[in-house]
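All protein chains but one are shown at their positions in the complex.
Just so it is clear, A, B and C label the chains in written order, and each chain counts residues from 1 on its own.
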Amino acid sequence: MMGRLSNARFRWLAVGCALLAPPGCSSNHAAMNPAGPRARSIAELMLGFVSVSTVVYLIVSAVLVWAIARRRRAGTSDDWLQRGSSEQSNVRSRQVISWATALTVLILLTLALCDYFVMHGLSSRPTDSLRILVTGHQYWWEVEYDDPDPSRRVRTANELHIPVGKPVELVLTSQDVIHSMWMPNLSGKKDLIPGHQNTEVLLADRPGTFSGQCAEFCGLQHAKMRLMVYAEPPKQFAAWKQAQLQDARNPSNDIQRHGLEVFESSTCILCHTIQGTQAAATVAPDLTHLASRTTIAAGALPNTQSNLASWILAPHRFKPGVQMPATQLQPDDLAALAAYLASLK
Amino acid sequence: MSSRFLELAVVALIALTLLGCERESRRFSDSPATPRGVQTIRQSELQPGSSIPTSGPPSPYDDNAYAVSQGKQLFEWFNCKGCHADGGGSIGPALMDEKWIYGSAPANIYATIVEGRPNGMPSFRDKIPPQQVWQLVAYVRSLSGQLRKDVEPSRADHLFTRKSESSSPKSAPVSSSAPRDTQ
Amino acid sequence: MTPSRASAGRVLDLSGLATYAYGNRSLMWWGTLGLILIESTVFALGVVTYLYLRERTAEWPPHQQLPSLLYGTVNLIIMILSGIPNQWTKRAAEQEDRRKVQVGLLICLIFAAAFLVIRGFEFGALHTAWNDSAYGSIVFALLLLHTVHLATDFYDSAVLTVLMITGPISGKRFVDVSENAFYWWFVVASWVVIYATVYIVPRLT
Partner (left out) sequence: MTEHRNSRETQRPQPGEEGRQWLDPPGFYGWLTTVDHKRIGRRYIVTAFLFFACAGLMALTMRLQLARPNGHLVGPDFYNQLFSTHGSIMMFLFAVPVMQAMGVYLVPLQVGARNIAFSRLNAFSYWMFAFGGIMILTVFALNTGPEAGWFSYVPLAGPQYSAGKRQDFWAQMITFTEAASLIVAIELIVTAFKLRAPGMTLNRVPLFVWAQVVTSFMVLFAMPSVMLASSFLMSDRLVSTQFFNPAEGGDALLWQHLFWFFGHPEVYIIFVPALGIISAIIGTFARRPPFGYLALVLSLVVTAFLAFGLWVHHMFATGLPPLGMSFFTAASILIAIPTGVQIFCWIATLATGGRLEIRTPLLFVIGFFFIFIIGGLTGVMLASASLDSQLHDNYFVVAHLHYVLIGGAVFPLFGGVYYWFPKMTGRMLSELAGKWNFWLFFIGFNMTFFPMHILGLDGMTRRIYTYDAASGWGNLNLLATVGAIIIGLSVVVFFANVLVSMRSGARAAPDPWGGKTLEWATQSPPEPCNFPRIPVVESRYPLAEPELAYVTGLPTQFRAMLVTRLHDAAPDHVTADPYPTIWPLLSALATTVFFIGTVFTPWGLVWGPVPVAIALTCWFWPKAKEVEIQRRVEIKPQAARPAPVLRAGATP
């Protein structure tokens, strides 16, 4: 069931997907558009269940329609009890029903067995895997690439870079309420529960960008708590990780220098961290390499300089109920700050 | 007589509903003004001649449970616990007792947070936006039970160090000069 | 009127049937049984919650003294002894001897009152508070649940006693006394279970 996906089966999968969800299948984060062996085994099982269910449904509906049609043309409607007690029809009904029940039990058991095998496959723990600690917060994901040497730990937020072909073990917990991490293309969802530590394995076998989001209702902005996963070839991943380890770039022109001053003298300093500057609060996402991320505010906005400025001025316009407060910066300070943040590659 | 009673009941009911509404409202894009007359706040009750009571603006979030709970969150995030512990005080003075060194009126507390105080209280002017400062003010007042019981937050999902704000008794504020009691 | 075909028809003459009955013939017995099923489910789930929370922590009770056995055991004895007057009252009720029922009910009330008084001391001797930890919370929850049942049954029996002494009573009121005794047996049984959970289980390391 697990194994690498041969080409033929992939076409069958695409056909099944087309049958099931014509419009939905196109968007890239559908559960039926797997990019890893785990999601693929579940997608195949799903197609098995769907096809069996469709067949069962058509049979039962056909029998029902036949039964109703047959009885609408029958004789008068008054002689009540005798029709029911005729032995011959009862015996035949009893046989048909016992066969149907036996068939139902058989089908259900085979489906349960299939699920057991897939479940068995999913719960196997890979040995040498990249460990990433993911902590859920109200409305964003704190990501830390684990490493025995503390100085080599990469801290980022809302975006995961993983090497293609190498299993990645996510260690999941939460700081506040229950969240649930779900990347439909890669794997099933797993909850992040305060006081518990769950693990989930991700393995992408083709490069690409896969979006995911929080799947357990976690409060006002549950809808905009998204997570981007970038599966990259190992070389590209290593380069990215190396870049992330560096401190923040120093401001290269006056505007950026003024932006850094504004950052260190206004409300940002109490929550955010930019390594290499005075800002070291860990309450909010780490902004050291903010510009290297494609989205801001956990996927609520694309990461452009203008979006950054409007987000900083009034976050509640985009995510009402978010913990980040509105700021009262003058326009020129705001522009300088945005320019500086946009330079933090 | 019964119509009189009916009127009273209706009025009480309307008052209750208004209180209920205010407690539960969630205002996200709210930006209450900084008190204009911060300079007119007096830190000490002692005044020559007739004493003029301090008259800063009231705390906008006294009846709003959501804002007070946000204040409690900020009390932890901005590391107020570092000096004030859970309200019982360690390096900094206790906030849950009835002693107030720099005045117990909301505007006084606002001024204390924004201006800072001698003996180690840092100034957070421009470092915390006004809305959050007012949330912190409301929470600090709830530490000594100044707010309504149904507005004050109950226990946090942390170690249980003291009774929750909503179950701590309301203490009448007393102005005291000593930063920390020596008894 | 009922449909026409009932005019002639055979009849079943039921004149002279009893107007009340004891034990599981009476509706009240089944109602009490339903209540007992509900309450025992509540107690069972409370005990399961206790064991669930115990299994999650290494140290149980967490950094606290064990609850003292004294008052709990005294209450256990009182509760078991209270079975005697309870059964006696039940038999007296079924013999419809109003005098003996009054005496029996008063004795049962005394036992219940004694139990409630000692329950007050018990709460003090638990060495934990309801908000100390999950352990304290579930111990207080179990004891409070049982106390509520006891208090409601105490009040219920008190009203029944006053009725048996003063009130207008007919034969079927004795059925109520008998059912009340039936419910009391449940209160006794539930205390044995909760006593074991709260006092014995933490001692089995």
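In this text, a residue touches a chain if its C-beta (ideal position, glycine included) is under 8 Å from a C-beta of that chain, and two chains touch if they have at least 3 such contacts.
Being a predicted model, the structure only gives us computed values, none of them experimental.
Visitor: In the complete complex, the chain left out here touches which of the visible ones?
Guide: Across all of the complex, the chain we cannot see touches A, B, C.
Visitor: Out of A:R155, A:H222, A:H258 or A:H272, which is the one that touches the chain we can't see?
Guide: From the options A:R155, A:H222, A:H258 or A:H272, the contact with the absent chain belongs to A:H222.
Visitor: With the full complex in mind, choose from A:G165, A:G208 or A:G321 the residue touching the hidden chain.
Guide: Hidden-chain contact among the options goes to A:G321.
Visitor: Check each of B:G20, B:P58, B:G88 or B:G120 against the chain that is not shown and name the one that touches it.
Guide: B:G20
Visitor: Out of A:W182, A:F263 or A:W311, which residue would touch the omitted chain in the full complex?
Guide: A:W182
Visitor: Sort through A:L64, A:A239 or A:A280 and give me the one touching the missing partner chain.
Guide: Selected residue, touching the omitted chain: A:L64.
Visitor: What subunit B residues would touch the chain not displayed?
Guide: The missing chain touches subunit B at positions 17, 20-21, 23-26, 28, 65-66, 68-69, 72, 149-151, 153-160, 163-164, 166-167.
Visitor: Taking the full complex into account, what residues of subunit A touch the chain not shown?
Guide: For subunit A, the residues touching the absent chain are 20-21, 23-24, 26-27, 29-32, 39, 41-43, 45-46, 49-50, 53, 56-57, 60-61, 63-64, 66-68, 70-81, 83-84, 89-90, 93-94, 96-97, 100-101, 104-105, 108, 111-112, 114-116, 118-120, 122-123, 138, 172, 176-178, 180, 182, 184, 187-191, 193-196, 198-199, 211, 213-223, 320-321.
Visitor: Just checking the interface: what residues of subunit C touch the absent partner chain?
Guide: Residues of subunit C in touch with the missing chain: 1-3, 5-6, 8-22, 24-27, 30-31, 34-35, 37-39, 41-42, 45-46, 49, 52-53, 56-57, 62, 96, 130-138, 140-141, 155, 159, 163, 167-173.
Here is the rule we use: only the chains that are shown with their structure count from here on.
Visitor: Using the definition of touching given at the top, classify the network of chains in this structure as line, ring, star, complete or other.
Guide: Graph shape here is a line: each chain touches the next, no loop.
Visitor: If you tally contacting C-beta pairs, which comes out ahead, A-B or B-C? Let me know.
Guide: Of the two interfaces, B-C and A-B, more C-beta pairs touch across A-B.
Visitor: Please flag the chain sitting at the greatest distance from subunit B, going by CA centroids.
Guide: Farthest from subunit B by mean C-alpha position: C.
Visitor: Would you kindly tell me how far, in whole Å, the mean C-alpha position of subunit C lies from that of subunit A?
Guide: Between these chains, centre-to-centre, one finds 51 Å.
Visitor: Report, in whole Å, the distance between the mean C-alpha point of subunit B and the mean C-alpha point of subunit C.
Guide: Taking the mean C-alpha position of each chain, the two centres sit 48 Å apart.
Visitor: Using mean CA coordinates as chain centres, what's the subunit A-subunit B distance in Å?
Guide: 41
Visitor: Multi-chain contacts only, two chains or more: what residues does subunit A have there?
Guide: None at all.
Visitor: Could you list, by residue number, the parts of subunit B that touch subunit A in their complex?
Guide: Counting only subunit B, the residues touching subunit A are 26, 28-29, 31, 73, 77-78, 124, 126-132, 157.
Visitor: Could you list, by residue number, the parts of subunit C that touch subunit B in their complex?
Guide: So the residues of subunit C in touch with subunit B come to 131-133.
Visitor: Quick one: in the complex, what on subunit A touches subunit B?
Guide: 176, 194, 220, 265-267, 269-271, 281, 283, 314, 316-317, 320-321, 323, 325-328
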